[in-house]
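Input: one structure, supplied below.
A single protein chain has been removed from this complex, and every other one stays in its place.
Each chain gets a letter, A, B and C, in the order it is written, and its residues are counted from 1.
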Amino acid sequence: MPSVVDSSVQQFQTCINACNQCMQACEECLTSCFKEPDVQARAHCINMLRDCADICAMASQWMSRGSMYGKQFCQLCATICDDCATECEKFQDAHCQECAKFCRQCAEECRKMAS
Amino acid sequence: MPSVVDSSVQQFQTCINACNQCMQACEECLTSCFKEPDVQARAHCINMLRDCADICAMASQWMSRGSMYGKQFCQLCATICDDCATECEKFQDAHCQECAKFCRQCAEECRKMAS
Amino acid sequence: MPSVVDSSVQQFQTCINACNQCMQACEECLTSCFKEPDVQARAHCINMLRDCADICAMASQWMSRGSMYGKQFCQLCATICDDCATECEKFQDAHCQECAKFCRQCAEECRKMAS
Partner (left out) sequence: MPSVVDSSVQQFQTCINACNQCMQACEECLTSCFKEPDVQARAHCINMLRDCADICAMASQWMSRGSMYGKQFCQLCATICDDCATECEKFQDAHCQECAKFCRQCAEECRKMAS
């Protein structure tokens, strides 16, 4: 991972990594949900995954730049990650169960960042 | 890193990681460039960094979802990463020199992906 | 619409507007597709809409900043918009038919920009 700037960015590294992983898990899970036979029951989950992937990607980018809104952004990101995890946990397939774990992990790191 | 879906995503992992790292390096470098005394000489470099950070972020997100445009997107990403590296290499400060390395690495992985 | 900078941005305004409209149409259409009874038959269309919405959003942002990669980005955007239109045209509901029109319009403006 880049470590070229200063400590204010370094302290964000764990959270940046969690956001990158959560973004990836959500995008993967979204693609997989479309292929499930019960895709119609997943409309809410799918909409959560779209938002969660996007906000994690932007949180990662804003922390990288040392945005002064990093905390506020991470606070909203934590809320969305937790909601997305709750929704994914309802489905028994491997991709939703795995995605929920990455969402919970990201929510935890974002809450630390926001505090 | 998430590994929940299928091999088509797994083969992208090295490139996804390189894009995440390059995005971060570019955002960090951009923030640092604004603080340099010769910031006016860096206008072109700064504009490269904006585009490079954005395209790396999106390339990472598109590979994660298994987009059918992954190759074409990575091809453009490789071009921009190489151009950004060339520009960053002109400046002697640590953040530009480091950023250039991440850009070259990302360009190489994106070219593999695009081939 | 903002008109504060210079002619190089002004000449992009028609294309920026087309990209904004296409992004919106794709996001709306995506949300609507999830609610359709034949959502499983729409997996490819849905994946096209995700990519098309994202690339239109970024094309609009890059043209606004006067990116030197505007043309190359618009060329890829045109390809994706045309593919997305072709896919949406296969479905008879109003949102897909409307979305296809915005995609075609955006593809045309992006091709002009790229030429």
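Quick notes on this one:
As a working rule, a residue touches a chain if its C-beta (ideal position, glycine included) is under 8 Å from a C-beta of that chain, and two chains touch if they have at least 3 such contacts.
Fair warning: this is a prediction, and the values are worked out from it, not measured in the lab.
The absent chain, not drawn in this view, touches the displayed chains A, B, C throughout the complex. Touching the chain that is not shown, out of C:Val39, C:Ala57 or C:Cys84: C:Ala57 (per the contact rule at the top). Although one chain is not displayed, chain B still touches it through residues 30-31, 34-35, 37, 39-40, 43, 46-47, 50.
Residue-level contact of chain A with the missing chain is found at 47, 50-51, 54-55, 58, 61-62, 65, 67-69, 72-73, 76, 79-80. Taking the whole complex into account, chain C touches the unshown chain at residues 1-5, 9, 16, 20-21, 23-25, 27-32, 53, 57, 60-61, 64-66, 94-95, 98-99, 102.
By definition in this document, only the chains that are shown with their structure count from here on.
In this assembly, the C-alpha centroid of chain A lies 21 Å from the C-alpha centroid of chain B.
One finds 26 Å separating the Cα centroids of chain A and chain C. Across the assembly, chain A contributes 30-31 as residues in contact with two or more other chains.
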